[in-house]
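Every protein chain except one is present and positioned as in the full complex.
This part shows chain A:
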Amino acid sequence: MNNFENVPHNDQTDDTTVDYNQYPDASGHFGIHGGRFVSETLMAALEELETLYYQVKQDPAFWQEYHNDLVNYVGRPTPLYHAKRLSDEIGGAQIYFKREDLNHTGAHKVNNTIGQALLAKMSGKKRIIAETGAGQHGVATATIAARLGLECIIYMGADDVERQKMNVYRMRLLGAKVVAVESGSRTLKDAMNEAMRDWVTNVDTTYYIIGTVAGPHPYPLLVRDFQAIIGKEARLQHLEKTGKLPDALVACVGGGSNAIGLFYEFLNDTDVKMYGVEATGDGIETGRHSAPLAAGRVGVLHGNRTYLMADDDGQILETHSISAGLDYPGVGPEHSFLKDVKRVEYVGCTDKEALHGFHEVTRKEGIIPALESSHAVAYALQLAKTMSPEQSIIVNMSGRGDKDLHSVMKAEGIEL
């Protein structure tokens, strides 16, 4: 597994015999990616969480409770909506939105926090910490903590605190303490560093709810499993509506939890094409972007091996995206693996293209998408044009855009 002679890069070939459900392997690896790269103090907590999760993974009662919460508290299943007006206008493939924006708290993030909160409860820990970029994971965590009566601390980059004021206020209303992280680039990666530091210090009493499919094993596994509900529903809904599987799936990729959530159930359906859309910011060529799969290299950050944006000395590069939720220099290890085996095609949209997608969907469908989701939308609009009206695309509408109005107004020079 770990032959340091050649840490392989993206030179693996297309392998249609891969059973995607067997990843991660027993040691938490997705091919060369994933694993558990943390300081010794956290090892026991991760092993404990792994043991607990492998137990509950087999326990129908656990999943029953999880699904009850999803139905009665979150409002699932979310609809699969046919964006007919948009599709007609393009004249290409039919576009369907998986409406994760209709979940309680406004994004897919809550699927994972509900699941991990159950794990926290079972582990007997009374203090919850989380990191957040755009604030959606922070809001979802603060919400669940309020519901369960747990202490909650949310780490957020100081720049993100500034551009996501409304979500910061929501978290505070919910009783969470929001800590603005001033170090480094003052965005999501620094929030994650600070959450790790807190966890190391308070590991006996604290459960760390990681918000994306990154971090040390078993987080990429369990977050994926909790988000897989998106694809399970979407698959059934699409079959019901059209009698066939979709031709393509499109989702934005920062850490990549909404994308894995949509993709996972379809991975072994090799006729379904998948596109993960990274934030190319001002354009890959400018260096101001958040696209480690397109322009990164394999390295180790935040407990896992994956594609990263790093310089020749291995220092992590600063990222840029108009969307705080995509402003992260790494990506979940399963995405890195899916890139290497060429199961998913990773593409990009710039800030400008995302804004175009944002306005198109708002005006044509009456849905204001999150800037994260707007990246997926923007790519789907381009993709649909290359397809026929008999074909279909499912786009993950991962979250709603209320939180981003401030960023959109700023980008467009609008004052109220």
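In this text, a contact is a pair of C-beta atoms (placed from the backbone, for glycine too) under 8 Å apart; a residue touches a chain by one contact, two chains touch by 3 or more; residues count from 1.
In this section, contacts and distances are computed from a predicted model.
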The chain that is not shown, which UniProt protein name from "PspA-associated domain-containing protein", "Solute:sodium symporter small subunit", "Amino acid ABC transporter permease" or "Tryptophan synthase alpha chain" does it carry? "Tryptophan synthase alpha chain"
Among A:Asp19, A:Glu40, A:Asp271 or A:Glu412, which one touches the chain that has been omitted from the display? A:Glu40
Of the listed residues A:Gly303, A:Gly332 or A:Gly348, which contacts the missing chain in the full complex? A:Gly303
Chain A residues that touch the omitted chain in the full complex: 1-5, 7, 27, 35-45, 47, 183-184, 189-190, 193, 196-197, 200-204, 297-303, 305, 308, 310, 312-316
